[in-house]
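What you see is part of a larger complex, with each chain still in position.
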Amino acid sequence: MLKNIDPLLSGELLNVLRTMGHGDDIVLVDRNFPAASVAAGKPVIRLDGVNVTQAAAAILSVLPLDTFVDQPVTRMQVVGEDESVMPEVQQEFAAVLLAADSDNAEMGSLERFAFYETAKQAFAVVVTGESRGYGCFLLKKGVIFS
Amino acid sequence: MLKNIDPLLSGELLNVLRTMGHGDDIVLVDRNFPAASVAAGKPVIRLDGVNVTQAAAAILSVLPLDTFVDQPVTRMQVVGEDESVMPEVQQEFAAVLLAADSDNAEMGSLERFAFYETAKQAFAVVVTGESRGYGCFLLKKGVIFS
């Protein structure tokens, strides 16, 4: 445990978040996501028993989002539905995002397999115990100047 | 960079500090300390160009000290001097410690080679760019309950 840091952020997760730089993405997903094959050797951090909104709140307490792009966060689209459809888990996530960083809370979206391809270029994958489908997001890191 | 976390704390250092548990020691030393041979394979984290009091302030901004022992911090004694002698670097360190955690600011001390032996059991070594001699300390981690 550390002072002033969310207990959900383990040493390995802090290491990843701190080591990422401007423009690097982190993948934050539900328990059914193919995390290991998408990560392909890059770090996979497990948060079994934690849902994706709890994990998002912890991560966003320290991670600055990228202000060089319009949509620093991306959600996975529902298969077979219009791309604008946002299931409950994504709506809850949107509320967490708005609370944490209201200036960068507009999300983009990607179709399932396009999401996989983009995720393969990410820095790391955080897989939660979220039991609902489509709890899958990409977060792009921003900068902090002195 | 992360929000609300001292920029001196790299990903590797955050990982070490967060992963340490109750009673684990971290070694914080000056640039002449035999860090690699004492660490013997355990993590050595470098802060070249940073003096030991800057490093201490950054670490103590997140690390709770052990309240189960009387002296959670230990300094290296000056060779050939009375054990109570505290050179300038140690006095500056004491002030940083007092400011960070006034309840646990009483330091113990160890003779040079006894310090080496205790340091060999520690969790990790942080070696700074401190140019003054005897800038060598052990910090024992405490607990945080909910």
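A few comments on the model shown:
Letters are used for the chains, namely A and B, taken in the order the chains are written, and counting of residues starts over at 1 for each.
The rule is simple: a contact is a pair of C-beta atoms (placed from the backbone, for glycine too) under 8 Å apart; a residue touches a chain by one contact, two chains touch by 3 or more.
Just so it is clear, the structure is predicted and the values come from calculations on it, not from any experiment.
Taking the whole complex of the structure file rather than the 2 chains in place, the copy count of the single sequence reaches 10.
Everything below uses one rule, namely that only the chains that are shown with their structure count from here on.
Separating the centre of chain A from that of chain B, both taken as means of CA atoms, is a distance of 34 Å.
Of all residues in chain B, only 1-5, 9-12, 14-19, 61-64, 143-144 touch chain A in the complex they form.
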